[in-house]
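Every protein chain but one is kept in place in this view of the complex.
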Amino acid sequence: MKPSANRPLISRFVRENATTVTLASIFMALLAVFGLILGDRLLSVGTFQSIAFQTPELGILALAMMLALLSGGLNLSIISTANLCALTIASVLQFTIPWGASGSVLWLTWQVGAVAAGLAVAILVGLLNGLIIAYFGVSPILATLGTMIACKGLAIGLTRGNVLSGFPDPIVAIGNGTFLGVPLAFLLFGVLCVFVSVVLRRSSFGQKLYLVGANEKAAQFSGIHVKRVLLLTYALSGALAGCGGLVMMARFNSANASYGESFLLISILAAVLGGINPYGGTGKVSGLFAALLLLQLISSAFNLMNFSQFLTIAIWGALLIGVSALRSGTGIFGRLLLLEFWRAKSVVSEKA
Amino acid sequence: MTAFLELAHISKHFGGVRALRDVDLSLEAGEVHCLVGENGSGKSTLIKIIAGVQAPDPGGRIVLEGREHSRLDPILSTKSGIQVIYQDLSLFPNLSVAENIAIGSHMGLPRPANWNRISDIAAKAMARINVNLDLETMVSDLSIANRQLVAICRAMAADAKLVIMDEPTASLTRHEVDSLLRVVNDLKSRDICTVFVSHRLDEVMEIAERVTVLRDGGKVGTFDASEITSRRLETLMTGHEFDYAPPRPGGEAAEVVLAVRNLTRPGHYEDISFDIRKGEIVGLTGLLGSGRTELALSIFGMNPPSRGTIEVSGKPLIASSNRVAIASGVAYVPEDRLMLGLALGQPISANILATVLDSLAGKFGLIDPAERVAAAGDWIVRLNTKVSDLENPVGTLSGGNQQRVVLGKWMATKPRVLILDSPTVGVDIKAKDGIYEIVHRLAAEGVGVLLISDEAQEVFYHTHRVLVMRQGKLVSEVHPLSSTERNLQEVIYA
Partner (left out) sequence: MPKTIQRWTRSHEFWLLAVVVVLSMFLTAATDSFLTLQNLFDLLTSTSFAGILAAGLLVVLVFGGIDISFTAIASVAQYVALTIAKTYPIGWFGVFFVACCTGILCGLFNAAIIHKVRISSVIVTISTLNIFFGLLIYITRGDYITSLPSYFREGIWWFEFTDSNGFPYAINFQALLLVVAFFMTWVLLNKTNIGRQIYAVGGNEIAAERLGFHVFGLRCLVYGYMGFMAAIASISQAQLAQSVTPTTLIGKELEVLAAVVLGGASLTGGNGSVFGAVLGVMLIAILQNGLILLGVSSYWNQFFVGCVILLAVSATALSQRRRYA
């Protein structure tokens, strides 16, 4: 291919995936820096496996958050939805012990049924959010704040705050097993990423979601069923939160009404870091994915350097502010950095 | 008369772009001065320099009440009595009328709020221009016209000597415009200078004493309003002579695509009946508040009528939402293109295809990317629009090209009836022609078009017949071929 034909394609790719490219570059740079400091301790299979184990919980929840953000909203109820889903699965599974031997078809079917019941509950919560937001016209923050507290309350009320633990092997394997060295949870996360990405970029629903997020009124005037799009968005967000709950319970081999609450604000942080516009309408799964890997790299490296995990979250917060400053291009420094970076990037890709 | 404010040799660059070059302007106490020009002619930059928000390039001269300045700043210009009423009015919807008018007394260093003083200032300001509004009402509960009065009162409370009004009549009904003009006369009698910035040339001619025309950042000239016509103004603004093609005949014998019978929605419109034939362009005009847009929205399924029937190509249309209307072949280009017509941050392709996403979707609701690009590209070609990349945000296009995208997204639905609500608002005169051309082509292809506009000229020269609405009723039908523009004006303003 002629280089002249090649150049616009590359620059176009960089332009359209600016977030992903930026984050991936930061990732490579940090990998190099941490690699120099930590050497083989970082650049080992074990590190990458641990990143792969830790990414899915936050990652799936961030996917759930991403959908709501794209529609111009927010979903504060993802964690309580996840826990409610996990507790539903757990309580259905509690009845399994007297039934059929471990390994029997009935035993396996029952687990599938339990997961289905859990996801159904998660979708119901999502539909409730969608109903209140789309049909009653409540602002998403308020609606999901309400369902967040109500769902957590329901979970606490039903379990009296207790932990349900001890699940059959297949469930536990979702959180702790590997396939060809890759954690199953990471595979599940990957599948969900591809699924969400295809839904957003290829389906008519996804296209409508972007339009609704960018300008709800204009979408309505174009004949898009805005209310139905929002209802579906929150239902899907709920379903993804439920998947997050499944992975969480599988990893801890237990479920509780208040697990993972620190993930709530972090999932917003990850999504916005990944280039999802908090006002709706723009953002890609690839950006989110890159942001999550970046966050986990920092976490793993700090862990190896024996820094506290709390220093990690402080750095995460600073990273989001830093990248946002870069993106909004305020200050000569930020603008220069961005410009130089793009220029350097296109030179590199042309040489390659 | 002495000049209150004199600007000489004012230029302004933004980076490499020259927004103003060597503009002179003199404003006298007690005069009504109009500033006209197309989008991007430099009107708003000039206002900002007068308001002190922006500094002119060095070399200019500003003489304010006999004192010379190289530039103004907001505090100086406010102190000297310069008040700008922006198009959005810059009011605080969550505060009372009194607080909005007397907002100036909240400024400055921390101190207790003096509520008595605020009511006092507000009452006095209202008395000065003979306005009477309840001081405690929230501004969010007022009509647009009343909000405008609040904005003018605020200028009064700040002891204005020069009031600049940016597009003040854009969202007013004729009746409201009249009372605004009375207020302007009041200002005049108090020796206050009023500057109108407007694109509605008819109004400009009605109230102005002097008119200054800007084009491409330069001043074309200042004219006495009595010596100039609106047709001449248009030529000065654009630098082009416009030949108005005579109205064209058409659409007499073809089948009826839209039949509206006895349509009524109390408070909006009453007992409306009319037909549109295949290939016919029907104008619908009337003053703001006459029910035009409400009627259009009803045909588009977004404002359910309480009585009457709508038929599209002989089939009754009972629309529970605009989706039903779209499915039966009705398309609607809204007046507010930026808020209702487009998602500005989204790609051009996404905007064009917004109406046909479901029909593009194949198996599992998925859209083939190649087909998507092809479909969007096809419309761009058909609309003669120059686009460097279909995936660029639609907000990067000019107003005229944005409107083409809106037309394109409705052409994609293959409509039988196309309703255009003020399709050329905010579009340069040059770009307007391109839009009319598309409309005429669509009509030639057999679409029935309903063209809504409050500019008599627009409907007169581009439609086959004109329906005139007044206070919710169809009052008259004018045939351009057998009538005159003046006659149409008279029917509208009767």
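Chains: A and B, in written order; residue numbering restarts at 1 for each.
Keep in mind that, in the parts below, contacts are C-beta pairs under 8 Å (C-beta built on N, C-alpha and C of every residue); 3 or more make two chains touch, one makes a residue touch a chain.
Here the structure is a predicted model, which is why all the values come from computation and not from measurement.
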Among A:10, A:124, A:154 or A:172, residue touching the chain not depicted: A:154
Hidden-chain contact residue, picked from the options B:26, B:54, B:78 or B:198: B:78
Of A:46, A:166 or A:278, the residue in touch with the unshown chain: A:278
Touching the absent chain when the full complex is considered, from B:103, B:122, B:348 or B:492: B:103
Hidden-chain contact residue, picked from the options B:111, B:363 or B:386: B:111
Where the missing chain touches chain A, by residue: 74, 76, 132, 136-139, 141-143, 145-154, 156-157, 160-161, 261-262, 265-266, 268-269, 272, 278-279, 307-308, 310-318, 320-321, 324-325, 328, 330-331
On chain B, residues whose C-beta touches the chain left out of the figure: 53, 74-75, 78, 84, 86, 88, 90-95, 99, 103-108, 110-113, 134, 136
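The criterion applied here is as follows: only the chains that are shown with their structure count from here on.
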Centre-to-centre distance between chain B and chain A (centres being mean Cα positions), rounded to whole Å: 44
In the complex, chain B residues that touch chain A: 302, 321-323, 326, 332, 334, 339-346, 350-351, 353-355, 357-358, 360-361, 364-367, 369, 389, 391, 409, 413
Chain B partner contacts - residues on chain A that touch it in the complex: 12, 16, 198, 202-205, 207-208, 210-211, 214-215, 217-225, 281-282
